[in-house]
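Note that one protein chain of the assembly has been removed; the remaining protein chains are unaltered in position.
So, subunit A:
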Amino acid sequence: MIKRCIAQPVKNAMLFCRSNSVASLPELSEVTHENTKALSTNPLDHPDYFQVHNLFTVKDLFESRVHYGHKEGSLNENMKPYIFGSRQGHLIFDLDITANHLRAALNFAAHIAYRGGIICFFNRNALNAHLVERIAQECGEYAHTRFWKGGIFTNANHQFGAVTRLPDLCIFLNTQNNILSQHTAVRDSAKMLIPTIGIVDSNCSPNLITYPVPGNDDTPIAIELYCKLFKAAIARGKEARMKFLQENN
């Protein structure tokens, strides 16, 4: 029954994915040709100014177990397009789709870093919290892996006792607060028009996330990979920014 339910959307998704599969090769050649020229133009005009496409391959994702979803029964309807199929009762993500979404997310993160935005990492999984905090510190960015006090975004002036600048990008390495409920910060970011990147597992809702990345959000090795990629993307953005400021100031 479940299999049949999933079979049709999966087929659709596969077709969608095949037809939209962006092989990074054409972009790559374009970038390499115009590499020197690209840096002098407006970064926003360029499809992949920071060349985040070469940060990882689908094989890396596979080896980091990004394709493992939860059990069939816990599937969120909105996650159907990203599912490849199921194996022994467990859902498997289509890594081609994931790779596209992840590249878009990395590109966005790099652009935010380039613009001097504040990036805040979120993760409510105690197993990975320390890793996320460490990566945030290494990036020179911010982390919040603790209990979310209501109103940190929506009532910030009261919470911090002064006018406070809020993050310009929230990166959720898991979007759930616990297995039953979504992280309140997802909703609050949407309220405050703060763009979000979120790793959404098969049991999470991608609706309020600006840049959802379907993938495994529990396994430490997968989280490690995401952290490494975001760190690299942010570093590229900041490097470009430093370079720009040195040249122009």
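Here is the rule we use: a contact is a pair of C-beta atoms (placed from the backbone, for glycine too) under 8 Å apart; a residue touches a chain by one contact, two chains touch by 3 or more; residues count from 1.
Note that contacts and distances are computed from a predicted model.
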| item | value |
| --- | --- |
| Listed names "BPL/LPL catalytic domain-containing protein", "Mitotic spindle assembly checkpoint protein MAD2B", "Piso0_005309 protein" or "28S ribosomal protein S9, mitochondrial", with the criterion being the UniProt name of the chain not displayed | "28S ribosomal protein S9, mitochondrial" |
| Of A:69, A:167, A:195 or A:212, the residue in touch with the unshown chain | A:167 |
| Contacts of subunit A with the absent chain, listed as residue ranges | 115-116, 118, 120, 130, 133-134, 136-138, 140-144, 146, 149, 152, 159-160, 162-165, 167, 238, 241-242, 244-245, 248-249 |
